[in-house]
Structure formats: structure tokens, C-alpha cells
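In what follows, a structure is listed as C-alpha cells, so that the remarks can point back to it.
Only one protein chain is missing from this complex, and each of the others stays in its spot.
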Amino acid sequence: MRGYTSDKDAVLKRLRRVEGQVRGLQRMVEGDEYCIDVLTQIAAATKALQAVSLNLLDEHLKHCVADALAEGGEGADAKVREASEAIARLVRS
Amino acid sequence: MRGYTSDKDAVLKRLRRVEGQVRGLQRMVEGDEYCIDVLTQIAAATKALQAVSLNLLDEHLKHCVADALAEGGEGADAKVREASEAIARLVRS
Amino acid sequence: MRGYTSDKDAVLKRLRRVEGQVRGLQRMVEGDEYCIDVLTQIAAATKALQAVSLNLLDEHLKHCVADALAEGGEGADAKVREASEAIARLVRS
Partner (left out) sequence: MRGYTSDKDAVLKRLRRVEGQVRGLQRMVEGDEYCIDVLTQIAAATKALQAVSLNLLDEHLKHCVADALAEGGEGADAKVREASEAIARLVRS
């Protein structure tokens, strides 16, 4: 996130919304709401988290990875490898 | 969730933990932590939500769907269709 | 699949189409096509396989699981557990 202040507020806003969704899920479970409805809301919260991930990854490629590649050398390879591993975790989560 | 009091506490506990993870994510972003580390934590929160879904779905099949199938008739078909649609949303989220 | 002859042809047709997609992918790679285009086609083949899974699972719930639940007893619990495990593998794949 280093210095990506333009996006930081947007990311925080999205995360606060996810927090609200997760609290809403607790109220649904406490109120014995129908489990299919709970599942639908969990899917919505999961998609919201995924959107944050994709946003962060895009920023990461545009800034950290781009800077490392501009500098070249071993640091560049390491950054690409690290990004690829993060993508793999994202795809499998 | 209707009447599944045995599992309700466990589900609520898991959801409270996810809420804590999402609040932790906000602190990470506010503290400008490295985005790859933020991504790793988002993947963990996503997996935790997924685990809640799978748990709820298992309970749903064991109770609601099983009861509807025991009663038979059109209600049973509708319950299975509804469960299949929830599974599809889960797989695609 | 036991005896689900009505759907068997549809499932086989879908799988043959996926086979064609995977052969098309090989031709793309052999022809040095742009990797983003290859990735788009892999995503299409993956979605096609997922659709087959969701279709099979729906049939499985409607027939095998429903029959086991109608009979009741330990067999019913085992069938539901097995289906839940298959759903979990699907969600995580």
C-alpha cells in the first residue's frame, strides 16, 4: 500500500463495507434466518473481498512491480515471482 | 439456520473471527503495510468465509433438504433446486 | 451417473466440447498465439468443466442423495457427507 494514498481511501471504504456485511451475517444467524439467504450474503461478502484483492493486485503491478522492473536486476525477478505467487493464492482461495 | 442451535454458536464464533480479520485488514491498509501481505490476509479471510459457507450448506443438506425429501412431493424438488443454485453461487464466487 | 440416461448424452456432449477446447488450446500454443488469448480460452474451458460438475451434482442430489434420504438410516448420513465433501472440493478447485 506504500504511498498509494489515492486508492487507500477507496480500499478502506470497501473494507468497512465488508465489515458491515460480516456483522450483518452475524445478525442473520442470530435471528435464525434461512440458511440459503445467509449463503447468498456470504457469497456477496466473498465477492467484495475478491474485488479488493484484484484492486490491490492491479495497483501492485502498476507500482511496485513496474518500479522493480524499471530498476532491473534480481529484484525485478523476485517481485514478479512474488506477484505470481500472490495471484496463485488468490486463484486458489 | 432454523433450530440448528448446536451449530449456531460455532458459526457465530467463526463470523466474529472473520470480522476481526477484516478489521485487521483495515489497520494494515491504514498502516501502509506491504500489499502482498494484505493480499495474503484477504485470502485467509476469504477462505474463512468459504468454510462457513460449506458448513452451512452441509447443515442445510442434512436438515432442510433431508426433511423436504422425506416429505416428498414438489417441495422436495424445489429444495434440491434451491440447494443446487446456492452451490453454483458458491462455486462461482 | 447410474442410469441417468436422460442426462448422459448431454454430459457427454459437453465433455466432447471441452476436449475440443483443450485441443484448440494446444493449437494456440503451437501457433505461438498471444498468451492473454490463451488464458481467455483456458478460462472458458474451466467454466465449461465447472458447468458439467454443477450439472452432475444437481443430478446426484436429486437422485442418489434423495433415494438414500428416503431410505433413511446411516446410509443417508453417509450420502450427505459424501456430497458435502464433493461440494467442498468443487468450491476449492
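Here the chain labels run A, B and C in written order, and each chain numbers its own residues starting at 1.
The definition used in the following text is that a contact is a pair of C-beta atoms (placed from the backbone, for glycine too) under 8 Å apart; a residue touches a chain by one contact, two chains touch by 3 or more.
On a predicted model such as this, the values are computed, not experimentally measured, just so you know.
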| item | value |
| --- | --- |
| Touched by the hidden chain, restricted to displayed chains | A, C |
| For subunit C, the residues touching the chain missing from this view | 1-4, 8, 11-12, 15-16, 18-19, 22-23, 25-26, 28-30, 32-36, 38-40, 42-43, 45-47, 49-50, 52-53, 56-57, 59-60, 64, 82-83, 86, 89-90, 93 |
| Residue ranges of subunit A at the interface with the undisplayed chain | 50, 53-54, 57-58, 61-62, 65-66, 69-70, 72, 76-77, 80-81, 83-84, 87-88, 90-92 |
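The rule we apply is simple: only the chains that are shown with their structure count from here on.
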| item | value |
| --- | --- |
| Contact graph of the chains (line, ring, star, complete, other) | line |
| Chain centre separation in whole Å, for subunit C relative to subunit B (CA means) | 22 |
| Cα-centroid distance, subunit A relative to subunit C, in whole angstrom | 28 |
| Whole-Å gap separating subunit A and subunit B, where each centre is the average of the chain's CA atoms | 18 |
| Residue list for subunit B, restricted to those that touch at least two other chains | 50, 53, 57, 83, 90 |
